[in-house]
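This report concerns only the one structure given below.
Every protein chain except one is present and positioned as in the full complex.
Presenting chain A:
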Amino acid sequence: MPPRKRPLEPSSGMPAQPDVKPVISPPPKSAPAPVPAPAPVPAPGPEILPASILNNLPGPEREVYKRIYEAGNKGMWSQDIRYTMKLAAPTLTKLTRALVQRGILKEVTDVRHRGKKVFMDARIEPSPEITGGTWYHNGQLDTDAVAAVRRRCLDQIDRLGAATPDMVHKGVEREDPRAGYSIDQIRDILQTMALDRVLEECRSTGEGEFSAVRAGRVCYRRGGAPQGGMIEGIPCGVCPRIDECSPDGVISPPTCVYYKKWLQMDF
């Protein structure tokens, strides 16, 4: 199965060149020296529960826990536990219920299969694969949140003309520091907007409307009014029954209701 999310970009190594062209001017005196943000260290998952706790668990419960712990942030489907451990369904239910009650396991909703019971170590954050990623809330797509961030991105593009995801991200943050969108989220949103042709992905030439963006950078600008639709002006262009229509058939142009309406043949 292909990975659902792009891997984290390497945070170490050479600092990336800024997208924005350096403007040569003396720095304003009041501006504090930029403090480089600490590189995010990928948080290691929690260790397996200490032996002191594990040893207090009854054997079967301990086994179930270990298996589920090993499944990490993807969790484990109850059916899979049953098969690998060769347990009867009621037994498994009893074991997992006890573990959930102790606060050792939790049940999570898998966005792809809402009917499935998936268990996970209670201390682990479920992976985006399970939660559906940042735009999901309780396994449902948060369409309002998506619409809101699209609006904000568009505002930034309108303000900046052409801009890189980084520039849009900074702009959104400046306007609402509490919004807390990650650069990846902004990038994803910009990409869907380019798919919708609301925006257009292009490469900066460093000149004209791109003068604020370093040449060669991928950036986004307004997509312009959509073109196309040449055949939508005539009834057959968008007709749902075109496959059933033939010159001498039951459905044919002279008997066609769409044509009658279009030509206002009501005389």
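Operating definition for what follows: contacts are C-beta pairs under 8 Å (C-beta built on N, C-alpha and C of every residue); 3 or more make two chains touch, one makes a residue touch a chain; residues count from 1.
In this text, contacts and distances are computed from a predicted model.
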item: Undepicted complex member, UniProt protein name, chosen from "Casein kinase II subunit beta", "E2 ubiquitin-conjugating enzyme", "DNA-directed RNA polymerase III subunit RPC3" or "Cytoplasmic tRNA 2-thiolation protein 1"; value: "DNA-directed RNA polymerase III subunit RPC3"
item: Identified contact with the non-displayed chain, of A:51, A:231 or A:250; value: A:231
item: Touching residue (missing chain; options A:53, A:141 or A:179); value: A:141
item: Where the unshown chain meets chain A, residue by residue; value: 1-2, 4-5, 74, 76-77, 80, 111-112, 132-133, 135, 140-141, 143, 146, 188-189, 191-192, 195-197, 205, 207-208, 224-234, 236-238, 240, 242, 245, 247, 252-254, 256, 259, 263, 265, 267
